[in-house]
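Note that one protein chain of the assembly has been removed; the remaining protein chains are unaltered in position.
As written, the chain order gives the labels A, B and C, with residue 1 at the start of each chain.
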Amino acid sequence: MFQKILIANRGEIALRVICACKELGIKTVAVYSEADRHSLHVRFADEAVCIGPAKSARSYLDIPSVISAAEITNVDAIHPGYGFLSENANFAEVCETSGLTFIGPKPDVIRAMGFKQHAREAMDKAGIPILPGSAGVLESPEHGLETAAKIGYPIILKATAGGGGRGMRVVNEASELPGLLAQAQAEAGAAFSCPDVYVEKYIRKPRHIEFQILADHYGQVEVLGERECSIQRRHQKLIEESPSPRVTPELRQRITDSLKKAMKEVGYTNAGTVEFLMDEDGSLYFIEVNARVQVEHPVTELVTGIDIVKAQIRIAAGEPLTSILTEPVTMRGHAIECRINAENPETFTPSAGKITGFNLPGGIGVRVDTWAYTDCVVPPYYDSLVAKLICYGTDRKEAITRSLRALDMFIVEGIHTSIPLHQRILSDPEFQAGDIDTGYIARFLAK
Amino acid sequence: MFQKILIANRGEIALRVICACKELGIKTVAVYSEADRHSLHVRFADEAVCIGPAKSARSYLDIPSVISAAEITNVDAIHPGYGFLSENANFAEVCETSGLTFIGPKPDVIRAMGFKQHAREAMDKAGIPILPGSAGVLESPEHGLETAAKIGYPIILKATAGGGGRGMRVVNEASELPGLLAQAQAEAGAAFSCPDVYVEKYIRKPRHIEFQILADHYGQVEVLGERECSIQRRHQKLIEESPSPRVTPELRQRITDSLKKAMKEVGYTNAGTVEFLMDEDGSLYFIEVNARVQVEHPVTELVTGIDIVKAQIRIAAGEPLTSILTEPVTMRGHAIECRINAENPETFTPSAGKITGFNLPGGIGVRVDTWAYTDCVVPPYYDSLVAKLICYGTDRKEAITRSLRALDMFIVEGIHTSIPLHQRILSDPEFQAGDIDTGYIARFLAK
Amino acid sequence: MNIPEIKELIQALIDSGVAELEVQRGENRVRIVRGGAVQEVVVTTASAAAAPVQHVVSAPAVPAAPPAPKAEEGLQTVKSPIVGTYYAAPSPGASDFVNVGDSVKPGKVLCIVESMKLMNEIECEVSGTIIAKHVENGQPVEYGTTLFTVRPS
Partner (left out) sequence: MNIPEIKELIQALIDSGVAELEVQRGENRVRIVRGGAVQEVVVTTASAAAAPVQHVVSAPAVPAAPPAPKAEEGLQTVKSPIVGTYYAAPSPGASDFVNVGDSVKPGKVLCIVESMKLMNEIECEVSGTIIAKHVENGQPVEYGTTLFTVRPS
């Protein structure tokens, strides 16, 4: 097992990794920018190294600074958290050449999963259902029209190297295609230095469903059930839950079996998430693989009882899954996560500043992951996530009522937070009925 | 279901009941003494009534004040929490005659369980193993000598109406008996207005094991496994866990079956705890019934997933257990509770005062039940419990390492707390090996 | 420059510890000067419990004089010693035990607080004049609710 791990991240996920290390008896090194000097991840690590100014590009994203910090503190391994360098295959490679274990998949697997078309092909080969679409990059408008005719409109154009909605266009009929294709290519080229675009069937009212994977270095893959993440605003997830109200035990089992095979074939190791869209019939279609731990991993931890971050570290240290998961994976109860963001709950403008009053909810079934505390300052430089409130119940109804009472008792003064928005969503009969899709928030806000 | 409940208690248990009510959609009324004006239970209740000055006898223990508060706020029911009026049969009776539902067993059952000898006889009749002892009150020193000879020394003398160690004497040989009996009777008479004393076999190095019961109004009883509470200092529990490292599945099943029968026969309803001593052979002997929710109920909630306080309320409202527990009771994982007291961890002197810094641990597997917050004041008038830290793990080892990391991240400034003591105990190889009994703390502190 | 932006600037000023900030954009100009003891005021705010509680009984029984006649020194208040329902008169329809302006002496019954069906007479402990009645007939009172203000004679 590792003696000391550097955590190349900040905020709640850095603290999450520190918790896992403490429980495993591993020393920790925090890195931080000047803006995060008073953050809890700095407070609770065994050592801490300032690696640069507030701007991420010169601190958390600066590979030489992170690696140097690892070298001067003599760590064995680096946990990248999510975001920042977590899916940067070059960083994973630099770690390896510097003699540091990167806690995540191998660099070539990260790279392969980062190119969506590669990932699609790999999954398709392994029998995972893929959204009908072009087998590869669209060569020309004609190629696009031909493919779209086969799939049937509406279709969606997506950037091969993309993410976050950039380079995406929905095409409702053939006449729109050439113009929108040119736009998508231009946007993809500008955003990702690669103008390649592919085409997929466009699903109306899709649900966002993702499966949690753990895979060791010996070819064993386990699937820890799914999460439903359909409550999103502009591709930013707001509420996630496990299990999904729409995934049946049969469907879960079928996808689990396929994914075990697929992930083994692509040589996947460590934790990962396989994202799907679900159409109104309940069919799942693969979208992409996230080769890292997710923000929303705690909902899976609550229903399976498995510590995903500890599993990541133990896998990276060479432990087989058989010794990490001593019992078969089972799901019990229901868990819901609310992302408490520092933002105006109506206008969604970020709300940095000092937290003057802070009361965390506690009691049965309530988990809070946060880096914040009374009198801390939410810096304006990074994402607005202040805390994750994750509530467990024996069923979805109890998880919802418990979330509502915990939100009621979650007091943050001095800044705006999304707490009132979460209270409104969780009180909404449509949400309570499980009648959700990725368009839910837009409809809800328009009400 | 009730519309509104009054909580006749303070501190974390009052807040615990408020959480349950919020999740059930029931309005709450807090009562408070002048010393508790700024307590969180007052803050988070829908209504709050000041019922008297700081002294418990004139506020939390004053039946007319509590009942009047219930009357002016038009509540349907009263939850007594633990301590204070929770096992006061008269109070339960006054509630009934005032048209208020007392959330607990019927007054006559509370009364019967309060007299230990009655409880022993009832349990004995139902086939629960009882510690060998006198069938009733000791009439004379001769009667005592005769009984002790049958049982075999050492024996222990106990007050029939007693508790908390008063009126207790360990007798190692016959010659000591007459003198110690007189002492025990005098002490019992002074403490409980009843000098009756009975005799029991004295167990060396006993473990304190208790079983959690839920019983509805229709004769159904469920047992939610056991808790081990052997880590005690002067009969004050410090650390509790579930399951017990020494209870085997077979023993658990046997006791569960007997208790279902016994508790049905005594007409027990609502939540309760049946306490046992375990000798070094692993045999259990009944001691007493606690006819209320226990401080340590959360460890059972974490391993069973059942909300005991919500179950109490639903049972009192007339719901059958079949609708409250929709699935068979099962235990998963391991949970440990540390009682964080406001006291010097070495001298055990209480440490009231203002909490100037307060950081709650969070993250996976951590539950905190507390009424405290940054800048609150721990009043000197009541018990010293500031917070309960309850940690869940897939096994005992994980529950211990998680408790240690959570204690590490639990910051309380301005007062002394028992956190350092808990850290020392949880790090002790003897504790980690599960090698504990009620004498553990005395030995540990003497080290 | 709109209000949210200005607020953000104010916040930035507060967070940073900067004393003075002046921003001009074309014809628009904003100048923010930090107050002398701003920080201290903010810091003292206790977190959760500082927010007000919705008390069932109107006046919280804080040991403080009633709001209106506070200015006058030497006034005494009569507080409810028990939780219950306040009655101004001995029976429905009867006239009140006391009215504003009445002279009272120790032992004079001022009102009744009903608790558990028992009628508890609340007696005056000083000599003086009733200058305020704070509770309406039939209203619930908690321990410490201010019932009367008396000007001692």
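Criterion: a residue touches a chain if its C-beta (ideal position, glycine included) is under 8 Å from a C-beta of that chain, and two chains touch if they have at least 3 such contacts.
Source: prediction; values computed, not measured.
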{"item": "Of A:67, A:214 or A:342, the residue in touch with the unshown chain", "value": "A:67"}
{"item": "Selected residue (touches chain absent from view) among A:47, A:176 or A:265", "value": "A:47"}
{"item": "Interface with the undisplayed chain - residues on chain C", "value": "5, 8-9, 12-13, 15-27, 29, 34, 39-40, 43"}
{"item": "Absent-chain interface as seen on chain A, which is shown", "value": "29, 34, 37-40, 42-43, 45-54, 59, 64-65, 67-69, 71-73, 98, 373-376, 380"}
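As a convention for this text, only the chains that are shown with their structure count from here on.
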{"item": "Chain centre separation (chain A, chain C; CA means) in Å", "value": "50"}
{"item": "Centroid spacing, where centroids are CA-atom means, of chain B and chain C in whole angstrom", "value": "39"}
{"item": "Cα-centroid distance, chain A relative to chain B, in whole angstrom", "value": "42"}
{"item": "For chain B, residues contacting two or more additional chains", "value": "40, 373-374"}
{"item": "Junction residues of chain C - those touching two or more other chains", "value": "46-48, 51"}
